[in-house]
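Below are the structure tokens for one structure; questions will follow.
Only one protein chain is missing; all other protein chains are in place.
In order of appearance the chains are A and B, and numbering begins at 1 in each one.
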Amino acid sequence: MVKKLMKGNEAIGEAAIAAGVRNYFAYPITPQSEVAEYLTWRLPEVGGTFVQAESEVAVGNMLFGAASTGKRVFTTSSSPGISLMQESLSYMAGAHLPVVLVNIMRGGPGLGGILPSQADYFQSVKGGGHGDYQLIVLAPSSVQEAVDLMILAFELADKYLAPVMIIGDGMIGQMMESVEFPEKYRDESNPDEKDWALTGAKDRKPRIVKSLFLNPEELEINSLTLDKKYREMKKSETRHELYKVTGDTKILITAYGTMARICQTVIDELEEEGISVGLFRPITLFPYPEKELFAEVIKDNIEYILDVEMSTGQMIEDVERIVKGARPIDFYGRTGGIVPSPNEIKDKIREMLKK
Amino acid sequence: MDKQIEVVFAGFGGQGVMTAGQLLAYTAMEEGKQVVWIPSYGPEMRGGTANCTVVVSDDRIGSPIINNPMSACVFNRPSLDKFGSLLRKDGLLLINSSLIDVKSGRDDLTETLIPANDIALKLGNPKVANMVMLAAYVAATDIVSFDTLGGMLDKKMGKKKELLDINHRAFEEGRKLIETIKA
Partner (left out) sequence: MSNDANIIFERPTAMSDRITHYCPGCTHGVIHRLVAESLDELGLRERTVGVAPVGCSVLAYNYFNCDFMEAAHGRAPALATGFKRTRPDMIVFTYQGDGDLASIGMGEIVHSANRGEKFTTIFVNNAIYGMTGGQMAPTTMPLQKTTTSPSGRNVELTGYPIRMVELLSTLKTPSFIARVGVFSPMHIVQAKKIIKKAFRLQAENKCFTMVEVLSTCPTNWGITPIASTKWVASDMEPYYPLGVFKDYEEGEG
């Protein structure tokens, strides 16, 4: 495999092609516009097309239409644009459509700012559109992982017939790192293989892709079908990573995405001072690695949990839910595009240890 | 080499600071290192201050954001003002003395004056000031070899022979300057 130095946004575009995507729909927004700028020349090379839509509302609905063909499709955007796609996310979840969306998060609420943020955890994990649905949510912490999770995202979307969201922050999109792509790219999928795809009612009954069920019994069946998928995901699809969690670890940090990387630096530097801190990094934010986190926190040596986020505290609600009071949980976060520095986090940990 | 090296390239938009940082990152990757290149980004596409950070390491890189980097190449006064004070103790500061007539005022740094624009002008193209500075930084730190750096330049900018030549000469000048200072 050849190593390339690539910007996260461009690597995400290339990863989609590796996953077999030939159709991409998007609207420009900082800090993810490079994906469209990359794919606008790269897709035609592989016989694909990019449509620059009139709005993110349209993008989401173009995805609905495109996914109904049975082919792999995706979009990228940033927080305010993802807000506008919530309508289509709800419809696509309800209609069991496999799509992949990437949110390169920026500061909010409102127009907010354009610098890195993790303030869309609630929106992604707890729903943002209406109705009983969930998205699979994946959180990469490096450009290589963004590529790997893109490829996984399409597989999960196809497996569960559900929308998958990748959330990274502005850093993931903007930074360049060395990255490797699969040697063999996936062939364009053949829509005729899928028994739900709209391919024309030739020698068969018409197929309908919809989220409308006026009969309450039918609607309940659809909701239960969705719920069954989510239960299966919780059983089979959780992913996480531990960093320097040992029998001496007193403080367990919970953090995701690039925030978790910054915490790795904190952990390395504190190790030199003789302070043992470990990291629990969820890679799937939904389904959350609940059992795995609980198993770590109840170990005798763990005294505290410190949740670190680029928000005023969103994932911490899941951590609290899972830990169920078994250990005290503290929080450190910065917002507005200010990335917590290793020094700030170290100060926070030293302060915790004084207690 | 230290386990991890961080350097900031900072200047006006248009001074080629991003390119200099990228070339360093490509070269370090070619030599088998872990690298991260991360830009400042924003609506000020032209004329404002621009900077990028390059992190080079033998191991997996943690934080891509470096609050107190160990070295910086500053191309204009606002960049000196910003990064001069942020550098770690015992850090390395290369100052583009063609455009900056002061130093950081700190006594815990190694500061080297590089008249990058003057050298570039003498070479016949003011745009290669970034390459003079990059070469000076590489010569001062031995972070990568000049062979790999030159090879990467050919690979990334190898379209126009004339432009390539002048970039290579900018490398030589930057390198010579540091060797003279060291000697």
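The working rule: a contact is a pair of C-beta atoms (placed from the backbone, for glycine too) under 8 Å apart; a residue touches a chain by one contact, two chains touch by 3 or more.
Computed from a predicted structure; not experimentally measured.
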Seminar exercise, completed: Of the chains on display, those the missing one touches are A
Exercise. Thinking of the whole complex, not just what is shown, which of A:30, A:61, A:222 or A:311 touches the missing chain?
Worked result: A:61
Exercise. Of A:49, A:312 or A:343, which one is in contact with the hidden chain?
Worked result: A:49
Exercise. Considering the entire assembly, which residues of subunit A contact the chain that has been omitted?
Worked result: 22-23, 25, 49, 51, 53-55, 57-69, 71, 73, 87-88, 91, 95, 191, 198-202, 206-212
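FYI, only the chains that are shown with their structure count from here on.
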For this session: Under the touch definition given earlier, write down the residues of subunit B that touch subunit A in their complex.
Result: 22, 25-26, 29, 34-39, 41-43, 60-65, 67-68
Problem set entry | Interfacial residue positions of subunit A with respect to subunit B in the complex | 3, 5, 30-31, 114, 170-171, 174-178, 258, 261-266, 268, 339, 341-343
